[in-house]
Structure formats: C-alpha cells, structure tokens
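Omission of a single protein chain aside, the complex is shown with its protein chains in their original locations.
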Amino acid sequence: MKVMYFAWLREKTAISSEEVDGAGLATVSDLVEALRAKGARHAAAFEDVSAVKVAVDQKVVGFDASLEGATEVAFFPPMTGG
Amino acid sequence: MKVMYFAWLREKTAISSEEVDGAGLATVSDLVEALRAKGARHAAAFEDVSAVKVAVDQKVVGFDASLEGATEVAFFPPMTGG
Amino acid sequence: MAVRVQEEDFDLGVEAAALRGSGDAGALVTFSGIVRGGEGDVAAMMLEHYPGMTEAALEEIEAEACARWDLSASLIIHRVGRLMPGENIMMVAAASRHRKAAFEAAEFLMDYLKTRAPFWKKEETPEGARWVDAREADDDAAARWAK
Partner (left out) sequence: MAVRVQEEDFDLGVEAAALRGSGDAGALVTFSGIVRGGEGDVAAMMLEHYPGMTEAALEEIEAEACARWDLSASLIIHRVGRLMPGENIMMVAAASRHRKAAFEAAEFLMDYLKTRAPFWKKEETPEGARWVDAREADDDAAARWAK
C-alpha cells in the first residue's frame, strides 16, 4: 500500500510517500509499529501518535481501523486550514 | 412641536409632517388623543396604536414618555429594513 | 467604522477590499441583502427611511458592535428609494483577527439594524403595493444579544 506523510510528519520522515508491504498488518496500529521499526526518522515521527491523525483511502479513521483492502494510508497532524 | 409620519402612517394621515401646539400635552399618549381629534384620517391612522411606534427627538420611547422639551415626535410602524 | 445611507448602488468587492486595507484583519464577514424576485411576484421594492434618525441609529448600532467585539473595521450601507429584483438593498461587514468575532459582529449588526434602524419596505406587486410586516423572528434574533 501507499503510505503518505504531510506537514511535520513529512518533514520528520523526510518522505512524502512510500510503498509498504501490507502483509501481516491488520490495523493502522500494526502499520505504525512496522513504520517505527524502519529507522530513527520514522521512530521520531511516530514517537507521540496522540498528535497524529490517519486517513485510510482518504477517510479519517482511528488507529484501530482495519487495513483490509486499503491502498492509501496518510499520516498528518490535526488540520489547520481556513 | 414637529410631528412626523412614516410608511403607512404617512399614507393614512396623508401628511409627512405637521406643526402641533404642545401646550397641555404631557405625554405621547396625550398627543395621540389630540391628533385623533383632528379628523377622520388621523383617527384612522391611530385606530390601533399597538402597531405604532414612536420616537421623541429621534429616540424610540413608550407612549407614556414625557413630551417636556420635545421638538420632534415621529410615528411609524415597526421597522423593516435590512 | 462607517455608515452610509444612499440611493446609489454599492459594490461588495470594492467595499470589502477597502475594509481589509484598514487594519490587520484575519477574518472578514460580509452580509448582503438583495431584493428577491421570482415566485413572490415583487416587481419593485420602495425603501423609506427617517433622515437624521437613521444615520444616528446606524452609528449607535455600529458603536455597540465595536464595544462588544474587537473589530479592525466595520461598515453598514443601506440603500433607500425604489429598488428592482436582484438589486442590492444593503450590506454590513465586520473584520477582526478571529472569525468568531467577525461572524458574531456581522450577525449583531444585522439583528439590530432590522429592529432598531428606521427603514420601511413597501413591495410593489401585480395586486398592488403592500407594506412589509415586521417579523417576530427579527425581534427574537435581536433579543438574544441582550446582556
């Protein structure tokens, strides 16, 4: 699946988007654990997920949401438009 | 004092403004009684004062307001601007 | 801070641009009132006012808004005379650092203008002319600002 990062999550990971193998990842939380293991930058980005929101296929969901059938997962801080 | 009429009060009295001798008129209600006595048109205009508002020297007041020192009294229906 | 009563039309974009230039606003709310046509069969709208008292009342309403909210700019324009469907009747605008103040002040300006500024509307229809009745809802709307 495609994993995307916005705002300071993009800056901390130094990545806009990357492909991640979703095999064995049932929920968003499982994905976050897998991402943390990728290295120091990812670990820093996900150090405090209370400040992180997630969208699966462009819908905001909770970290317990299923990744079944997901093609695009995005991580970002709370929105500040307007 | 100058007495002014707006909207349907102007149409019913057929007068925009007129001079009225304020001698002996203590309150707005006294003035209304005096105006009613002026003829059929005035009587018709003031038939139901529950639908009439009054301003003394350009401030909206009640019908029990004093006319002491008043130079301009205006009668009109509830406002409908905006 | 300005109040205008005029027969001429006005341009919302021009007025809004002038308000933005007059302070460090992050939020600008405008309200425009427009003569409705269509199903109501209103051929024209006559707007009468009480010269002198109208301007004083609008200035008082604007001063009250500026006392209640931290506004960088505000404006009330109201037209008088004969207006056709689709024409501007009036506008208010409120600019502030934050959107809540701008929205509240604009609504306050409208609610007070409706119930305290001496304007009267008469509609011309195919069945004749009729004075527009004051709406109880407008009194209720104004009452919510009482402190």
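When the chains are written out, they are named A, B and C in that same order, and each has its own residue count from 1.
Note that contacts are C-beta pairs under 8 Å (C-beta built on N, C-alpha and C of every residue); 3 or more make two chains touch, one makes a residue touch a chain.
Model, not experiment: these values are computed from the prediction.
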item: Left-out chain, listing which of the shown chains it touches; value: A, C
item: Residue, one of C:80, C:102 or C:117, that touches the chain absent here; value: C:102
item: Absent chain, residues of subunit C that touch it; value: 11-14, 16-17, 20, 24-39, 86, 97, 99-100, 102-103, 106-107, 110, 137, 141
item: Positions on subunit A contacted by the hidden chain, ascending; value: 4, 6-8, 10, 55, 58, 60, 74, 76-82
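The working rule: only the chains that are shown with their structure count from here on.
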item: Interchain centroid distance [CA atoms averaged], subunit A/subunit C, Å; value: 48
item: CA centroid of subunit A to CA centroid of subunit B, Å; value: 72
item: Approximate Å spacing (C-alpha centroids) for the pair subunit B, subunit C; value: 26
item: In subunit C, residues with contacts to at least two other chains; value: none
